[in-house]
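Apart from one protein chain that is not included, each protein chain of the complex appears where it belongs.
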C-alpha cells in the first residue's frame, strides 16, 4: 500500500492496521525518516518537499511491487509526505512485515534505498544562508546499486 | 534504554518518546517481533517466554552498549516481554535512531541478531501436538556471526 | 506536447508546466533539450549543465535517446532527493 500526502501519519496506528489479525507475521520493520536541523554546516529552519504528482504514485507502487517480488512479505506500506516540514517532522514511513525478520529488514532497507533514487521528490531547505535545493548524495546511488540483480 | 516486562508496549508512543526533540535524528528503524501461529508443521495456540532475571537485563544492556559503540546512534531502545503470549502478540521491540538511515538499519539488525543468540530467553510453545521448548535456529547463529569483529 | 519542470529547473525557467510544439526534427529527449535550450534565458540556464538534468516520458524515467511524440508528457528535473 502506498500513500502520498501532505498530512502527518501515526506510526503505531499504521503498524497496528498493517499487522492486525495476520498471525503469519513474525517480524515487522519500520523506518521513519525525520527532518534534521543541520545540512552540511548550515542550520535548517524548514524544508519544502516538492514532488511530481502521478509519477510519484507510479514509482512508489512499482518499488513496493518489486520488494514484494523479491521478499516473502505478508504486508508492506510506504507513506511519503510533501509540502512544508520543520525539523523533527516525519517525512516518510516504510513498513515491511514478513514471517522472518531477515526478509523484513532487507525489504525495508531496499525500499528506502530505491525510494532515495527513484521517487520523484525534491527537497528545498530554508537555511540560515538562504533557501537551497538539496543535492543528491552519491552514497544514495551506491546504496541503491547493491540491490541490482545480475542477469 | 532497556526494559524487560510482562506487559505489552506501544510502538508509536515509544518511538515518539525516543525521538522527540532530537533534531539530529534523520532516521529511526524499529523492529517488532510477533508471535506466529505456526511452528514447523504444528499450530501454536500460545507460548510462554521464560527468562533469567538479572542476567537478561545485564545481557540486553551489554548488547545495547555494543551497538552504540559500533554505530553513531542518537537513541536506542530494547523492550523484551516474558510470560504467556498468544499469536499476534508483540514479543520484542528494538528501535535505533541515527542521523543517517544506514546506521539505524544496521544497528537494529545487529541488536536483533545478537538478542537471538545472547539474551537468556526460552520459548515454550503450546501446539496441537503438546507443549514444546523451541530449538535454537542455526540460522540465528549464522546471522549473529556476521557481526563478529576481526582482530 | 506537455512539458513539466521541477525543483530548480522550474525556478530558473519560471513555469512548472507548459505546452510546446517543437518542429518535426525534434524526435527524442536530447533533441527537445537542445530546442528548449535555444530559447535562451531561463531555459539556457536550466539546461546549461545537461548531465545533471534527468527526464521522464509519461511518468517513467527516460534516457536522452528516448523517442518522444506529440501527446507525450515530458518532465525535466534534477536528481531526486526524497526519502
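So that you can tell them apart, the chains are marked A, B and C in the order they are listed, and the count of residues begins at 1 in each.
FYI, contacts are C-beta pairs under 8 Å (C-beta built on N, C-alpha and C of every residue); 3 or more make two chains touch, one makes a residue touch a chain.
It should be emphasised that the depicted structure is a prediction, and the values quoted were computed from it without experimental measurement.
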Left-out chain, listing which of the shown chains it touches: B
Among B:2, B:25, B:91 or B:107, the residue in touch with the chain that has been omitted: B:91
Residues of chain B in contact with the chain not shown: 33, 49-52, 54-55, 58-59, 80, 91-92, 112, 115-124, 133-137, 140
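We adopt the following convention: only the chains that are shown with their structure count from here on.
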Chain A and chain C: spacing of chain centres that average the CA atoms, whole Å: 26
Touching two or more other chains - residue numbers and ranges from chain B: 101
Per-residue multi-chain contacts in chain C, two or more chains: 83
